[in-house]
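Missing here: one protein chain of the complex. Every other protein chain is in place.
Chain naming follows the written order as A, B and C, and within any one chain the residues start at number 1.
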Amino acid sequence: MFSSTTPIRIHYALTDQMGVVYHGHYAQFHEIGRTEALRQLGVTYKDIEALGIIMVVVDIHTRFLLPARYDDLIIVKTTLREFPVGHKIVFYGEIFIADKLINTSTVTLYILEAKGMKKSVLPEYIKDKLQPFFNT
Amino acid sequence: MFSSTTPIRIHYALTDQMGVVYHGHYAQFHEIGRTEALRQLGVTYKDIEALGIIMVVVDIHTRFLLPARYDDLIIVKTTLREFPVGHKIVFYGEIFIADKLINTSTVTLYILEAKGMKKSVLPEYIKDKLQPFFNT
Amino acid sequence: MFSSTTPIRIHYALTDQMGVVYHGHYAQFHEIGRTEALRQLGVTYKDIEALGIIMVVVDIHTRFLLPARYDDLIIVKTTLREFPVGHKIVFYGEIFIADKLINTSTVTLYILEAKGMKKSVLPEYIKDKLQPFFNT
Partner (left out) sequence: MFSSTTPIRIHYALTDQMGVVYHGHYAQFHEIGRTEALRQLGVTYKDIEALGIIMVVVDIHTRFLLPARYDDLIIVKTTLREFPVGHKIVFYGEIFIADKLINTSTVTLYILEAKGMKKSVLPEYIKDKLQPFFNT
């Protein structure tokens, strides 16, 4: 299992007239979480795209448990529960305010070649960095 | 069953550097679909909020089948498959480009009193307008 | 002078916790106005980009006179006051709710070659369509 956490400060543009963070913005938070999880591993998503590989979101299941508000510091926890073998990779995201869980999100992505959109796999150098977290 | 369709033109801000609509924006499209479905019924969500009732998204399951691009005219189809009885209402959304299905989204909302966030139900005048679509 | 108007319905995601449209979203409205002004002329910005030409915003001066709110129908009026001669094009935008002016925006764009970012000019076929509006 590989897990990482990223803090995000809620800025004004993210609120709506209910006085809470608009539900549609949570997908961004989890995406930032995935990017920072990779960075913590020593990899940037930018570099992956530079290799001609893209990771495309194909499925999201997300639950909203509690609201977030302006100026809250949310913590996005991003977890890879299973070592990604084929063209599919599943990230499990949880968002906390202090120790309260406010949102969960299971995000499935396909790893594709940018040109032609053919199914691909995670580059070897990333698998090498992930491996130690999944050794039994 | 009650169903309605709403066209949305993809503007530049909705694209990302992959050259497609950023996945996080689809929640907005379905929300616009729900608002316009209500309007077609002769109801505005604005009026509902004026009554002190809010509808809060608690769960989304969404699948991305095909990309949308800049200047595409997407069609959001919003369907209420079941007559909403308690505090829960489920909208089923589909997005099309011409006749190709590009996204589906099942969105569950809770109907709440804005003050105190206590569970509520759909106002009677809306139920009355919905009823004819669910008579057997 | 060439002028066109475009209606935009304010959806929920555009509001903030002040209960009005977040100021940062107005740039989008004017951009939609420019796109629709071109379309009304029989041109799409998409086609312009397909020719390898991009139009890049370099300067905005915008004034916020009155707020817009959820579900308002705003009208974006986009005007080209001067025939664009070089690599520079200036759009003058005004946003109305009914007959009340709520925002003005002067937007300067550079016309560039997408590859290499060299200064370019408006494609001839667009100039031809614009010409009749500027004949004296």
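Quick notes
Note that a contact is a pair of C-beta atoms (placed from the backbone, for glycine too) under 8 Å apart; a residue touches a chain by one contact, two chains touch by 3 or more.
This is a predicted model, so every value here is computed, not measured.
Every shown chain touched by the omitted chain in the complete complex is listed here: A, B, C. Per the touch definition above, the residue from C:G24, C:G52 or C:G86 contacting the chain not shown is C:G24.
From the set C:S3, C:T44 or C:T62, the residue in touch with the chain omitted from the display is C:T62, counting the whole complex.
The chain not displayed touches chain A at residues 9, 11-13, 28, 31-32, 35, 44-46, 70-71. The chain not displayed touches chain C at residues 18, 23-25, 27-28, 31, 54, 56-65, 114. The chain not displayed touches chain B at residues 12-13, 15-20, 22, 24, 69-70.
The definition used in the following text is that only the chains that are shown with their structure count from here on.
Taking shared numbers over all numbers used, the chain A to chain C interface scores over half, which places it in the same class. Mean C-alpha position of chain B lies 29 Å from that of chain C.
Between chain A and chain C, the centres computed from C-alpha atoms are 34 Å apart. Residue positions 18, 24 of chain A each touch two or more of the other chains.
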